[in-house]
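One structure is given below, encoded as structure tokens.
A single protein chain has been removed from this complex, and every other one stays in its place.
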Amino acid sequence: MDLVDNIRRGDVRAIARAISLIEDLEPEAELLADSLFPDTGRAVILGVTGSPGAGKSTLVDRLITLERQSGHKVAVIAIDPSSPFSGGAILGDRLRMQEHATDPGVFIRSMASRGFLGGVAAATGDVLKVLDAAGYDTIFIETIGVGQTEVKIVELSDIVLLVLMPGAGDEIQAMKAGVMEIGDIFIINKKDMPGADKLRMEVEYVLSFKNPGHNTVTNPIVMTSAANDEGIELLWEAIARHRQEIAGSGTLEQKRRYRLERELLGVLDRKIHQLMDVRIEVSKQLPDWVDTLYRRKVCPYALINEQIQNFLKEGRDDRTN
Amino acid sequence: MPLPEELKKKKKDWEETTLREVISRYPERKTEFVTGSDKTVDPLYLPESFSAQEYLEKQGFPGCYPFTRGVQPTMYRGRLWTMRQYAGFGAAEESNQRYRFLLEQGQTGLSVAFDLPTQIGYDSDDPRAEGEVGKVGVAIDTLRDMEILFDGIPLDRISTSMTINAPAAILLAMYIVVAETKGIRKDKLRGTIQNDILKEYIARGTYIFPPAPSMRLITDVFAYCTREVPQWNTISISGYHIREAGSDASQEVAFTLANGIEYVRAAVKAGLTVDDFAGRLSFFFNAHNDLLEEVAKFRAARRIWARIMKERFNATDPKSLMLRFHTQTGGSTLTAQQPDNNIVRVAIQALAAVLGGTQSLHTNSREEALALPAEESVRLALRTQQVLAYESGITSTVDPLAGSYYIEALTDRIELEVWQYIDRIEALGGMVPSILKGYVQKQIQEAAFRTQKDIEKGERVVVGINKFQMEEKRPENLLRVDPAIRQVQTDKLSQVKRSRNSSRVQHSLSALRQGAKQDDVNLLPLILEAVREYATLGEICRVLRDEFGEHKETIVL
Partner (left out) sequence: MSSKKTRILIAKPGLDGHDRGAKFIARALRDEGYEVIYTGIRQTPEAIVQTAIQEDVDFVGLSLLSGAHNELFPRVVDLLKENGAEDIKVIGGGIIPEEDIPLLKEKGVLAVFGPGTSTEQIVEFIEHGSGR
């Protein structure tokens, strides 16, 4: 496949086209992802999450500079929600990283969530493979940290940077629900704002509850002011140290195995779903099913079990014919 | 004393009989009537009250606190507003010609438009200047260009307004040196530099440096001019562009005055005494379509600023409390379709500005939605002002619309809304944090989006665009800027660089660099030195860019 070769050579157009194939759910995307798979596993994936306005993009922008100074090729996937009403999206994260737009060693791609719950994570996983195989050393995934979709995306990362800022009120409360659990490095950005120290203490407090038995690596807290270029070097060093720690302790391998497991199960899930959808025409029949359910003429489990039985019978019939 | 019960009762009677009777047969054209800023307009206004005390508190007398009725006691009976057409394009030679033309046609003050490279501190030969040289204003790279620009113009008798912001100190320095060479002392110079960086971050985009060093440059100008150029308006705090970016009337005033508060605070923090510099602050507003709302807007602005200066900054000199302003008719209201309609729009907008008590006025030309104006068009725009001044009669008395029940109700309502915005901004920590957080930009964008949607839906009529459209011939003879200008300027630059004393230039730039590193050094004298040696605008800004850094856009989508 020409495209695959071009990607391996780092051709930007090819990489971009490949990403489009994947997010458009084109049939070629599967073969593409598999073709590139053997070349993956080298890049370090840094997930950056936190509430809107915390300064994620600005932080990533500064980190890109440091990465480039150390000779790394960097890629960024910036994910923003699609409008639930129109299905469209305004993707503006890259605006804060635009000074890197003409650096051939930096690739930035904006992705919209396109409204499918599990879908974004799947697409992002395959997009990561493209960038990994293309030779990018560090890949940032940037997303807003609310909701289950974003949690899934962050699971794709080797290291998760959680960006917080003072003055967001009960942010910690909301964050506790899942995202705090998966954060590896905690960043308090806009540290010049009032409440920064208080926030730091709150984070320390919450972290102290993380199960010491399972938690074999330390979770640093770094204070930054990205807009003023403060704390960035410290952050970078913390990331580098964390990388070493998880590589050395076997945690990185564990994470990556877990990620592959989840990916595999995800593919299986989607494939079965697709298969069933085709075979028993879920979309077409759904309105009628809902109708009979609403009128209490049939029950949910019974309805589905019957469909599955029919499906299996067809399969047996297919084979015997 | 509130409205007499009798009057209230009569109004109710009127509504329930006479009005109802007519409406049942002839319903009103719309279910709701709104101002240009989308605020509800009642069918009828009555006096709010009859009280001398309230009159004195809210209106007062022209030339006295709270200045609602005007900043001078005689207003246009004493002196007409300055007719000041914004102009500039191409090279200094061409703009100089246009200025002489305008002065001949009866214009009473100059207003200089600079091109984008000049406004953003790039020389004409900079790669970033590609395609932009001389397009939206005159290209000024060195003192030499400035000398040509004002050739044959009596700077001691003419006031000049320069629309320049980030590099304002540098252009002011050039102006001062040009006057010097003509033998005119700087204490005789009258004019204005726009010098309003906050609105650049909000709505106009020609910033260079981040907020803190930009404020330092501005307060340096305040301090320098207070001592050395006392007749100079050191800033033109602008709402025009905020309105053009899509805000409504109240937001235009609110964000402008909030910027004003920020500048006064910065100056006081830098050690200046309010009454020393506040009298030289000036403002710049938009004159939009809704005539009556605009008049009310200007009156409200004066009342609010007077109170702010008196109560928040304890200014005592009456000059410090006066909101003096220049007005430009709203460019964004003009259409490319049926350009002659624009002449009518501008006339109405100019009327609003004069009824609103402006000190100085620019009227747009008919083809400005398409190109910079040709001579005939800008002359007609000037004539519009002259007809207003001499034939319309509105200059015969001060604040003629005062006492109109609708105007007073509108003035009060705008005032209320403005205070709400100002309070919100104070709660966010002032204008700078509000801008960095994107609060101000968001308000403007929301208003802009709604307005455009209303136009597209046809709810807001724009004659010639969504109603009364027609097939037209393509307009001809539009002004074009010769693209060769970039080469012309580049050649001029080479020439200047060859004939100047390079080591003195380097010396002056070094001194400037050193001065920039220290917060307590006033940069004006150092800039003047560099300018005298024919350092280019780009070279001077390069030094400042190195020392101050560059501002990155705060994106609000």
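To keep things simple, chains are lettered A and B as they appear, and every chain counts its residues starting from 1.
One rule holds in what follows: a contact is a pair of C-beta atoms (placed from the backbone, for glycine too) under 8 Å apart; a residue touches a chain by one contact, two chains touch by 3 or more.
For clarity, every value in this text was computed on a predicted model and none was experimentally measured.
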item	value
Displayed chains contacting the withheld chain	A, B
Which of B:L102, B:L116 or B:L544 contacts the chain that the document leaves out	B:L116
Residue among A:G41, A:G88 or A:G315 touching the omitted chain	A:G88
Contacts of subunit B with the absent chain, listed as residue ranges	116-117, 119-120, 122, 128-132, 135-136, 200, 204-206, 244-246, 332, 335-337, 369-371, 445, 448-449, 452-453, 456, 465, 474-475, 478, 481, 483, 553, 555, 557
Residue ranges of subunit A at the interface with the undisplayed chain	12-13, 15-17, 19-20, 23-26, 82-83, 85-92, 94-95, 98, 101-102, 107-110, 112, 114, 116, 119
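The rule we apply is simple: only the chains that are shown with their structure count from here on.
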item	value
Inter-chain centre distance, subunit A versus subunit B - centres from mean C-alpha coordinates, in Å	47
Residues of subunit A touching subunit B in the complex	53, 90, 92, 95-96, 99, 227
Residue numbers on subunit B that touch subunit A, as the complex places them	436-437, 552-553, 555, 557
